[in-house]
Structure formats: C-alpha cells, structure tokens
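Note that this complex is displayed minus one protein chain, with the remaining chains in position.
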Amino acid sequence: MNKIKQYVTDFGWPRIIIFIFLVLLFVAAPFVKVRIDASISDVLNRFGQNALFVLAMVPMIQAGCGLNFGLSVGIIAGLIGSTLSVQFGLTEAFGFFGAVVLSIPFAVVFGWFYGKLLNKVKGEEMTIAMYVGFAGVMFMCIMWLILPYNGPTMIWGYAGKGLRTTITIEGFYRHFLNDFLAIRIGNSFVFPTGMLLFVGFAAFLMWLFMRTKTGTALTAVGSNPDYARASGVSADRMRTISVVLSTVLGAIGIVVYQQSYGFIQLYTAPLDMPFTAVAAILIGGASVNKASMVNVLVGAFLFQGLLTMTPSVINSTLQTDISEVVRIIVSNGIIIYALTRKTKVTK
Amino acid sequence: MSDAVVKGKRSPRRLLVRLGLVAVYIFAVGLVFVLGKGHTLIVDNKDAADASYKADDGITVSIDRAEGLELYKGDRVLAKLKGQEHSVTVEKIDGEKKQYRIKLPLTEDLLILSVPKLMAGIEPAVEVFVNVQEAPKGDEVGNSNAFTSPGGDTGPAGEAPTQPPSP
Amino acid sequence: MSENKSIGRFFTENAVVIVFVLVTVAAIPSSGLSIQYIVQEMITRLGRNTFLVLALLLPIYAGMGLNFGMTLGAMSGQVGLILAINWNVAGVEGLVFAALVGTPISVLMGYVTGFVLNKAKGREMVTGYMLAFFINGIYQLVVLYMMGFIFPIRSPAILLSRGYGIRNTLNLEGVRQSLDDALMLKAGGFAIPIATFLVIIALCLFVIWFKKTKLGQDMRAVGHDMTVADAAGVPVDRTRIIAIIISTVLACYGQIIFLQNMGNMATYNAHDQTSFFAVAAILVGGASVKKATIPNVFIGVILLHVLFVVTPRAGQNLFGSAMIGEYFRQFIGYGVIALSLVLYAWRSRQDAIRAREGLRGVTAAAKPALSEGGAK
Partner (left out) sequence: MGQESPILSIEHVSKEFYGNVVLHDVCFELRPGEILGLVGENGAGKTTLMRILFGMPVIAETGGYKGRVCIDGKEVSFASPFDALDAGIGMVHQEFSLIPGFTTTENIVLNRESMRPSILNDVFGDRMSVLDRPAMRKRAEGAIEKLGVKLDPDMLISEMPVGHKQFTEIAREITRSKTRLLVLDEPTAVLTESEAEVLLVALRNLAKLGIAIIFISHRLHEVVNVADRVVVLRDGLAIKDTPVAGVTVRDIASWMVGRHVATERAADVGNRGFGEPILEVERLWVDMPGETVRDVSFSVRQGEILGFGGLAGQGKLGVPNGIMGLFAAGGSVLLKGAEVALNSPRRALEMGMAFVSEDRRGVGLLLDESLEWNIAFTAMQIQDKYLKPILGGIFRLRDDEGMRKLTEEYVKALDIKCTSPRQKAKELSGGNQQKVCLAKAFAVKPDLLFVSEPTRGIDVGAKRLVLDTLQRYNREYGTTIVMVSSELEELRSICDRIAIVDEGRIAGILPPTAELAEFGLLMSGEAAAKDVGRASEASK
C-alpha cells in the first residue's frame, strides 16, 4: 500500500490525471463518431514528429542544466540545414540525410557557444536559455530575408528574394521516413514504420551514450557537481557536451518533423517548439534534474496523444474549439508543477 | 524600538476604517457607473403617425452646451451622451430659443428623443429605441497560439501559420 | 571601495545601455524621420508605457527578479475594460470603473503568483514566465468561452456571432484616450497628455515614499539576504507575496492606461507582450535583476521606443523591407534581455570571486582597513 502511495507521489498526481484523461478520451472517441484507428495513427505520427525534441531534453537535464528552453537554437541549425538541402535540390534519401548532415555542423557550433554561455550563468540557465532562444529565432528571421537563397519554390514570388514562411518539401524529402516500410490498414490507419524506427534508433544511441564513460560523468555532474569535480571531472566540459548534444538532436528533430509535416516552417515558427518539448518530457515523469528514456517515450506519447485527441473528441462533443485552451492549460500547468516541485537531488 | 509603534492589530478603529474602505469601494464603483454610463440618443424631428404633433422644419438642437445639431423636417441625428440628466436647447429659425430638461433611464443604451413631442410637451418625449440589432459578422477568433507566441506582433498579418494542421 | 570604480567596470555595469544608445543613434538618420515626429512619438509612448514599467520595481527590490508574472495584472485590467465596455461606461469614469473592477482580480492573481514563486525560489523568473502562459489559458477559457455563456454579457456588439465569447478585437471607443485628452497640453507643436503624466508622477512618488516605510525596508532586507532577514524575524514569504501583489495591481492599472491610449484591444493578444516590452525597457534603462531605479524606467522607455519607432523605417530604407526592421526590433528586445541577464549572472560570479580573493591573507588586509575605518 505504502509502496503504491510512494510511487504515486513520485509520479505525481498531475501526470496520473492526464493519463486517465487521455484514456477517457480514447474511450469516449467512438461515441462522438471519432474513428479510433484514424486517431491512433494520428497520435503515432505526431509522436514520431516530436519524439526527438523531447529526447533532446535528456542530456541537459541529466547534466544539471535544467530544461532546455533554448532548444530553438538547435531547431534553427536544423532549418539552415534543411533549407540548404532544398536549395541544392537534393531529393528523397539525399534530401533527408543531406539536410541532417548539413545541419549538424551548425548545430555543433551553435551548441558549443550556447553551452559556453550557459556555463557562465549557472543557476539562471533556464530564463537565459529562453531568451537566447528567442533572440536567435528573431535574428534568423532577418537572415531568412536577406540570405541569398534562390530556389524558386523557396522564395517569395513577388519580391524575388527572401524565403517564404512555409516552404513545401513536396518532391524533396516529404514523408521520406513516414513512407519507409509504412504499413497501411484500411484507408485511415497508417503505421509510419520508418519514422518510428529512426526515433527508436536515436533513443537507443542516447541510451548507449548514457552508458559510456562520458555519459556516466555527465550524469554524475548533474547529480552532484562537487563529487564529479573531486573525481577529476570538469563540470563545465560535461555541461557543454550535454548542450551540444541537445542542440544537435534539436536540429535532427526539426528535419524529421518537416519530412512528416511536409513543410519547412521558418521565421517565428520555432518560438514555441521548445515549450511543447519541455511540457512533454515533464508529463513523461521527468523532474527538472532527472530524466530517463522512459520519461521521453511516455511523455511524448501522452502529450501528443492529448494534443490529437482533445480537438477531435472535445470539440465534437462540446461543438466548440475549446481544445486549444485545454492544451495551453495542461502543458503550461505541468511545467509550473515541475518548476515549483522541491528538486529531488539531495545535497 | 519596535515597541514604539502603536500596536493596533485588532483595534476596533482599524476594523472600522477597513469596513469603511470596503463601503467606499462599492460606492465608488456605483458612482463612476452612474456618472460614466454612456447613452446613444437619437434626436428625431418627424411628424407623429397620428399627426398628434408636427415636426418643425429647420431647428437647431444643442445638448449640454455642445454645438448645435441642425435638423430639418424628418431628420434623425445621433448624439452620444454621458450621464442621465441633460439640458436640451431648441432654437427655431425665427430665433425663438427654448430649453428643456430630459432624464434618461440609467440602464438603457439606445434612446430616441422626439423634438416635436418635446416642444409640444407630450410625455414621454424620450423613449427606448426598439429595433433588432445583431452583432456585426466577420472577425472571428483568430490565433490563440499554443504558448501565446512572444512573436505575437511579428510578421505581416496572417503570414505565419497559426497552428500546424495535424497531417 | 565602491567610489573608485575602474573604467572597465563602469562599462560592464552599463554595457547594455551603451550598446543600445549606439544602435539607436546609428539608426535615426537612416530612418529619415524628423526629430519633431520622434519627440512627439516619445511623449505619447512615455505616457502609454511608463506606468507598466514602473510596476516592475517592487519585485526587484524584494529580490524576486523581473516579474514576468505582471502579465496576470494586465489580463485583470483587460477583464475590467471588457466589463466597462459591456456596461458602456464611458470616459475617465469608464477607466476608473475598469480599474476598480480589475483591482480585486489582480490582487487575487498577485497572491497566486506570489504563492507559486515562493515555491520556486531561485527560479522565480522562468516560473513567472510559465505562470503567465498558464493563466493566459484560464483567461481565454473565461473570456472566450464563459463570457456570454456563464457570465451574462448585455452588449451583443462585443460578443462573437456564435453568441458567446468576446470578439477578437474590442473597440474601446467609449474610453479611447479619455485620460490623455482629459488634460491635453498643446505646446510648441507637441501634444502632452498632462493627466496621464500626473498619474505616472503620482506613482513615482508612491514608490519613493514606499521605500521609506517599514515594509519597504523589509523588502530590501529580503532582497539582499533572505536567510538573515528571516533570522531577524522578517516574514520573508509574506513580504515577497506582498511585493508581487502590488506589482500585479500596478500592472493592471498600467495595462488600462496602455489600452486607453491605443484605443483598441486585441482581446486575446494584448497582454502577450506586456511583460516583454516592460522588462526590455527597464533593462535597457540600465537596471539589473537585483537593482533598479525610477530613472532606469524613464531612460529605458525612451531608448527602447526610439529604437522601436526608428527601426522599421530604417529597415525599409536600408534593406527595402519593413519586415527586417520589424524583426530587428524584436531581436533587439530579446537580445537585450538575454544580454543583461547574462551580464548580471556573470558579474555576480565575478564579484563572489573577488570577495574571496579579498579574504586571502586576512591578517595583512584587515589591519590598515581597521585603522582607516576607525579614523572616520
């Protein structure tokens, strides 16, 4: 009995409530004529789209840098990569992996600086990360306008220069992963095998990394910097590594997102993405300073499930678009809950 | 030392003052409501259907010393007023001036004042203006962005897609 | 001791302001705007924004950093205005009505914020920021779904055609610029809203007086060192909550003043950037997370808004695209906040190190200091 109580307190009521809520949604779905199979494949799809962003939270949380509100830095790198790939007219496999490969160097460089910065401001990481992210996005907004891209599908027709807000990647690498070995059942259920495989693989690599010497050191730094230091591990170096890693994952994440969504979204689009990812991993049961693969998978699934099901179910029951509000309240509520929770690390 | 301070935590005076404050608050709300209540007055210069009174052609109506509204026979003019008590001055072409006082009901927004009635002394000169008014169409709720994106006022209107449509 | 600061130190202290002045000065000529125009803009925007920025002061005194939770106050103010419009209360009375309605709501909101922030000591800012998002959800729930559905709305003109929920943009015709026009001084081709400025000055006086009170002193103490203050018997948590409540209420009034000047209200977005602009302004003015003064506020508002007025045109003229200026000012806004937060965090670490160095070889250092101190 106590054990269960303990488990519940660890897991946290909000998460349990959300979970129950989601289950109810699925139960309710048929009664309001929402196709379960459609919903499920929808959830799977969004899960795949966002999982990498959520995964990107893990290294920084583990290294004690808190929640990466500055994920947009990585996303920007990803956008640069993908736009370049389109610019060079790479298609299908080349397009996708081209985008990934092109974006990684940017991600590494950005991440390195970003990490150095965060090391200078220990304790204030989250607030600063957020604003560094915002500033970065805004800076790129200017860049998107003046960089000399000229792919006809990419730039504003009338101005003849400046990238569009949304660039279609139809004919480049749209659904490259989604359609890879995709399983279709009926006409409304699609299992995006390729994407989920890719996500699984990424998660596996992360799992491996956490078991290497460096990964171990990284976790130790997050758990007790002084202990790590006394054992000859440089906390700053580990933190930087974690930030770089997170940024790279963010970059790859956006490319995966695009290939499934079908468009490259530029300008202010990346502003909100970090928050969704943060909310997701917290819903998955992570705290501000401990996160695991399980948190990632559970979180991404719960959160995306919520985002998909609430509109379809709630709206069709209440005949209103209230789901948007539900989502704002839930996702921000969970973040606040995590922030106000006594940090679990005993010092 | 702190002992020097009047220790009056639970003093009845203090309680009274606070209660008084609440009263003042409520009073203030009421006051500004009454004083600030806006009314739209339709000043009208038409004959009565039953010809019980006749419109005067060419009058200047000025309310509360505002500059006058010119009304010819059959005219209707809108006047925005604040508060309930107003003085109406009607001036005929022949220069004959007359002042009247009108009182508007607090809770009504849209009223009509028939000047001929007023001049003929037929009560009530001011009546609630009845016509079905429905909300103008268009202009629905647009972007209530997930995290109320701080980029709110960026980008040319409608350029940034609000929500990614779930594929 | 602090009197003799090195030049370099001075620059790090004021880096933000300096950078900013440079950018602005560079941008003015290329915008091609007349000084006349810019000055008029400044007068208007001072009246419009200063009150909001002043609302940030107290939490900073209380060591709670920049109160991103002020957005909650702004929302309360908007609810007040919605009701004022709904009941068609016009003119200054309308504003007062809105303020009176907004006050209890913002007090409640302030209490909530304070309570939450006390649970998140050390990360007040990010928490406050997220809280603003969270409450924004509640706000939408109330305004977009409950008004006209649970709470009766008598003026159909402000309702969505579906019969409940407030329209996306509200026309504040009744109260538009009523405060500004209440006492408008036309001098030398400039229109100066005296009444508005009087309100702002009144607030400044209040703040100055407040710092002289016991409560103000306690806030300073809490801001400097919570543990010591607590040991001395100052009710730390309570003091922090009070600071936030006052700030929230002020933000509520500030938003009302802001909107009456704008004349229209984007029901669901008007508050999005309240804290962003206010915070950016006060930081540009040379304030830091721990230290802020009334001059910081005025300098900040002027600097920030000169830039905001100038850049779109400058962008237009330089790159042939107004959007660039638009983005640029956003970038500057966020950049400034990030920069000054970084500088602050970085500097406080430096000071800590310097302090430790002072401790090395105490015996050597302290003797002269003692005699010198004794001499005073």
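So that you can tell them apart, the chains are marked A, B and C in the order they are listed, and the count of residues begins at 1 in each.
Throughout what follows, a contact is a pair of C-beta atoms (placed from the backbone, for glycine too) under 8 Å apart; a residue touches a chain by one contact, two chains touch by 3 or more.
The shown structure was predicted, so the numbers you read here are calculated from the model rather than taken from an experiment.
**Q** So which of the visible chains would the left-out chain be touching?
**A** A, B, C
**Q** Of the listed residues C:215, C:262 or C:294, which contacts the missing chain in the full complex?
**A** Within the whole complex, the residue contacting the unshown chain is C:215.
**Q** Touching the hidden chain in the complete assembly: which of C:157, C:182, C:234 or C:262 does that?
**A** Residue touching the absent chain, from the options given: C:234.
**Q** Name every residue on chain B in touch with the hidden partner chain.
**A** Where chain B meets the chain not shown: residues 1-2, 4-9, 13-14, 17-18, 21.
**Q** Footprint of the hidden chain on chain A, which residues?
**A** Residue positions of chain A that touch the missing chain: 208, 211-213, 215-217, 219-220, 223-224, 226-227, 229-234, 290, 344-347.
**Q** Touching residues of chain C against the unshown chain: what are they?
**A** Contact residues on chain C toward the absent chain are 1-2, 209, 212-215, 217-218, 220-221, 224-225, 227-229, 231-234, 356-357, 359-363, 365-367, 369-370, 373-376.
Keep this in mind: only the chains that are shown with their structure count from here on.
**Q** Which chain maximises the distance between its CA centroid and that of chain B?
**A** Farthest from chain B by mean C-alpha position: A.
**Q** What chain is most central when centres are computed from CA atoms?
**A** C
**Q** If you average the CA atoms of chain A and of chain C, how far apart do the two points sit, in angstrom?
**A** 31
**Q** Take the average of all CA coordinates in chain A, do the same for chain B, and state the distance between these two points in whole angstrom.
**A** About 51 Å, centre to centre.
**Q** Counting only residues that touch at least 2 other chains, which ones in chain A make the list?
**A** 134, 138, 141, 275, 324-325, 328, 332
**Q** Give me the residue numbers in chain C that touch at least two other chains, ranges are fine.
**A** Touching at least two other chains: 133, 136, 140, 144, 323, 327, 330, 334.
**Q** Residue numbers of chain C touching chain B in their complex, please.
**A** Residue positions touching the partner: 87-94, 96-97, 100-101, 133, 136, 140, 144, 155-157, 159-161, 165, 167-169, 174, 268-269, 272-273, 276, 323, 326-327, 330, 334.
**Q** In their shared complex, at which residues does chain C touch chain A?
**A** 65, 116, 119-120, 122-123, 125-127, 129-131, 133-134, 136-138, 140-141, 144-145, 319, 321, 323-324, 327-328, 330-331, 333-335, 337-338, 341-342, 344-346, 349
**Q** Give every residue of chain B touching chain C within the complex, in rising order.
**A** Those residues of chain B that touch chain C are 25, 28-29, 32-33, 35-39, 80, 82, 109, 133-137, 139-144, 147-156.
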